[in-house]
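All protein chains of the complex are present and in place, except for one that has been dropped.
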Amino acid sequence: MVEILGYDTHMGQTVILGVIGSDAHVVGITILEQALSAAGFDVKNLGVQTSKDEFVSAAQKHDTGAVLVSSLYGHARQDCQGLHKQLADTECDAVTYIGGNLSVGQDDWDDTREHFRELGFNRVFDAETDPSAVVSALERDLDHRTAEPETQRVRMNS
Amino acid sequence: MVEILGYDTHMGQTVILGVIGSDAHVVGITILEQALSAAGFDVKNLGVQTSKDEFVSAAQKHDTGAVLVSSLYGHARQDCQGLHKQLADTECDAVTYIGGNLSVGQDDWDDTREHFRELGFNRVFDAETDPSAVVSALERDLDHRTAEPETQRVRMNS
Amino acid sequence: MLRDERIPDEELIEVESALRERWPTGADAEFESAIAYHESLPTTKRFADALESADQPLLQPRAGVPCLDDQTELLRYLDKEGGADLLPTTIDSYTRDNEYEKAQRGLEEARESGEDTLNGFPAVNHGVEACRELVEAVDAPIEVRHGTPDARLLAIITLAGGFQSFEGGPISYNIPYTKEHDLKETIEHWQFIDRLCGAYTKRGVRINREPFGPLTGTLVPPSIAIAVMVVEGLLAATQGVRSLTLGYGQVGNVVQDVAALRALRELGEEYLPNDVVVTTVFHEWMGGFPPDEARANGVIGLGGATAALAQPDKVITKSPQEFQGVPTQEANAAGLRTTRQLIDMMAEQEIIIDGIDKEQELIERTARSLLDAVFDHGDGDVARGVVAAFNSGALDVPFAPSDSAKADVLPARDDDGRVRILQWGDLAVDQEIRDIHDARLDERARTEGRSRSFRMVADDVDAISDGKLIGRPTASESDSEESGRATDGTDTIGGEGDAD
Partner (left out) sequence: MLRDERIPDEELIEVESALRERWPTGADAEFESAIAYHESLPTTKRFADALESADQPLLQPRAGVPCLDDQTELLRYLDKEGGADLLPTTIDSYTRDNEYEKAQRGLEEARESGEDTLNGFPAVNHGVEACRELVEAVDAPIEVRHGTPDARLLAIITLAGGFQSFEGGPISYNIPYTKEHDLKETIEHWQFIDRLCGAYTKRGVRINREPFGPLTGTLVPPSIAIAVMVVEGLLAATQGVRSLTLGYGQVGNVVQDVAALRALRELGEEYLPNDVVVTTVFHEWMGGFPPDEARANGVIGLGGATAALAQPDKVITKSPQEFQGVPTQEANAAGLRTTRQLIDMMAEQEIIIDGIDKEQELIERTARSLLDAVFDHGDGDVARGVVAAFNSGALDVPFAPSDSAKADVLPARDDDGRVRILQWGDLAVDQEIRDIHDARLDERARTEGRSRSFRMVADDVDAISDGKLIGRPTASESDSEESGRATDGTDTIGGEGDAD
C-alpha cells in the first residue's frame, strides 16, 4: 500500500489513539499503535483510562486528522456521551472512529453501530477488526478528504 | 423394590423387547434386557431388525404383559405404522411402550410423543430414559392393571 | 467356494452387468465413461491424493439428507462454515437394506413435503448424473459413507458418479449393522466392491477404501478393531485396492487411544502389501453421547486433543447434537470447528506421554493373536478364516447384533479407564494376556468395592453420556448391590412422556 500510493508517511496527519473511560484494556491499542506507526501515521497514544477531556485537548494540540477511541469493557455508551460536542466546540474537524467491544453483553451489532453513528462517530469498528482495515480506512479518510467517506465500504474480508 | 412388594418375580408377565424395522442399534435393548431380567421380568429379547410381524407373533406366543419397541435410527414413524392394528387383530391386550430416538433430526419431543401416543403406544420414552424408569413403569402397569396407567406420571428425576 | 482370491475380469463384468439391472439408475453406470469422467475431474477432487499428501489430520464430518439440492447445500455449508477438508455423503437406511423402492418412496415424500423423511442420501435412487452434479458442486473430495452389507450397486453407481472414496467392509458393515446377513456372502459382496475399486485403480483412478473401524462404537477393545481392520485391508488389497484408510474409534483413554492408533498404523503397514498406501482415520467417540451440547463439546474436545496427540491422517468429527438425532448443519460445522481449534492449538506442541509403548505392545500382541487365529481358521486363507473365526468365537465383537458373531465378548474399563475384556467368550487370546486384563479389572473391582459383573459393563456404557469415563457405582448403588435393582432410581435423568 505504501509503495502503491507513492509516499512513505502520512505527514502531518496525527492520529490520536486512546482507551476511553476507566477501561484499562491496553492490548488492542498497543497493536493498533504499532500497525498505524508502521503504516506511516504519526500516532499519539494516550493509553488507557483516558477521559473525554484528555482526548479533546490532545486533538486540539496537534494537527489531528483522526481521533481513534477504543473501548472494550462495555461502558462505551456512557463514556462517549458528549465527546463530539466537546470536539466541535474546539473546532476540531478530525474524523472520529470508535472500535472494540462496544456494549455490555451479547448485543446486536447493527443497533450498536447505529448508536455510535448517532453519537457522531464516522466509522464504527467491531472487535473482529484487523489493524489493516483501520489502516486502509484511515488512508482513505485522511488522503482523500474530499471523497465521501460515508459511501465507501472498506470491508477487507473480500 | 423387590423386597417391598414382597415377591420375587413378575411371573407370567412376559415382556417382549426388540428393535423395530431395519434398525440395528443393539446396546439400548441389551441394557434394558439386563435391567428387566434383574427386576424379575420374563424378557423375550427379539433383538435388532425385528419386523412388525415378528413382534406380533412373539406377543401371541406368550402371555405377554408388555411389548417394548425400541427405535434409534430415525425411522420409527414409518416402521410402527399398523403395529397396533395387527396387535389388536390378534387380541393382544399387552401394554405397549416405545423408546429411543424416535425421529430424524432435532425434533420437538412433544410432537414426537404425541405422534406415538396417537399410533397407540401407552407410554413413550425418550433416549434419556434410565432403565429403572422402565422397570418402575412396568411394575405399575403390569401389577396394577386395574389402575389407570394414563394418570400416573412415573418421572424418576424428582 | 469363498476364497481370498482376485475375482477374474469376466466374473467382475458379468456380476456388474447383472447388478446394474437391479434398479433403473444402474444403466448409466458405465465403467469406461466413468473412467473418462474421473479423469476429467480436477486434481483437488482426488480423494486418495488429498488424504495421503496431507501433513495435518484432515477433518471430515458425517452428513446426508434425502434431496440433491439439500445435500449440495449441506456439503457446501460444511466446507465453507465448517472448514471440512473432506466431505461425506451418508446414505439412508433403506438403501443400506437394498430396499430401493422404500428409499424411492422416502425420496419422493421428502421432495414433496420438504421434510427429511430419510436418514441419508439415497444415492442409488438419485443415480449417476445426480452424483456427478454433487461431486462438481463442491470443492473438496467426497466419500460415500453408509453401513450397507451388500453395497455393490451403491458402489457401482457412486463410483461411476465420481466419488473416489467408499467406506465399509465385509465385517465392519455386517457385524455391527445387521442381524441376519450371512458373513460369507457379505465377504463375497465386498470382494466385488474391492475388485471394482481395483479396476478403477488399475486405470489410474485410485479409489480410496475405508473399512469402518469403530464397529459397534461401544467400548470396542482396540485389538479387536485393529484385527478386523487388517483383515478387511488384506481382503481389499487382494482385489487390487491400493489406497486404504484403516479406522479406529476413540475409547476416551488418551494413552490407549494414541497407542491404538499407532498400533493400527504399524500393523496395517506390516501386514498389507507394500504397494498399498495405508492411512489411518480416527473417529471421535462413537458411543452414547451426553444429552447436553455443552458436555458433548467436552467429549468432542477430548477427541480433538487425542487426534492432535495421535496425528491420524483423518478425523471423523462428531457434532454436539449427536445424542439427539441427525444434527443441524450448524451443529455439524460447530463440531468441525471445535475439533479444528484443538488440533491447531496442540499441533505444534511436543507432548510426549509415558506408557504409550507398553499399551501399544499389549494391543499389538493381542491383535496379532487374533490375526493368527483368523489365518489358522482359514488354513492360510483370510476370507475363509474370518468366517470360521467369527463362527467359533475366536474373533468376536462386543455388542454385535449380527447372528454371524457370537457377541460373547464383554468389555469394561479398568481403573485407569482403558477398555479391557471382562468376558472373553472364545476369543483367541492366550492366558497371559487374559491375566493382564483380569488383573486390571480386579484392581478396578477393588477400588469400587464390588465384584466384576455385567453391571460394570452397563455402567461403562452410560458413563460418558453421564459425564464420566468410568462407570463407577454411586454411593447408594454399592450399598444396595445385592438388592436386585439394576440401577438405583435416585439420579435418573430423562424419562417418559406419559399422557395425562
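As written, the chain order gives the labels A, B and C, with residue 1 at the start of each chain.
The rule is short, and it goes like this: a contact is a pair of C-beta atoms (placed from the backbone, for glycine too) under 8 Å apart; a residue touches a chain by one contact, two chains touch by 3 or more.
Only a predicted model underlies this, so the values are computations on that prediction, with no experimental measurement involved.
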| item | value |
| --- | --- |
| Interface partners of the hidden chain - shown chains only, full complex considered | A, C |
| Absent-chain contact - pick from C:107, C:138, C:334 or C:428 | C:334 |
| Option touching the unshown chain, where C:2, C:137, C:436 or C:469 are the choices | C:469 |
| Full-complex contact with the absent chain, from C:305, C:326, C:394 or C:428 | C:305 |
| Residue touching the undisplayed chain, where the options are C:165, C:253 or C:321 | C:253 |
| For chain C, residues in touch with the removed chain | 252-255, 290, 292-302, 304-305, 333-342, 344-355, 415-417, 464, 467-470 |
| Contact footprint on chain A, counting only the chain that is left out | 1-3, 21-24, 26-27, 30-31, 34-36, 38-40, 47-49, 73-75, 78, 101, 103-107, 109-110, 112-113, 117, 123-133, 135-137, 149-157 |
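The rule we apply is simple: only the chains that are shown with their structure count from here on.
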| item | value |
| --- | --- |
| Graph class of chain-chain contacts, one of line, ring, star, complete, other | other |
| Leading chain pair when contacts are tallied as C-beta pairs | B-C |
| Where chain B and chain C are represented by their mean Cα positions, the distance between them in whole Å | 30 |
| Intercentroid distance (Cα basis), chain C paired with chain A, Å | 53 |
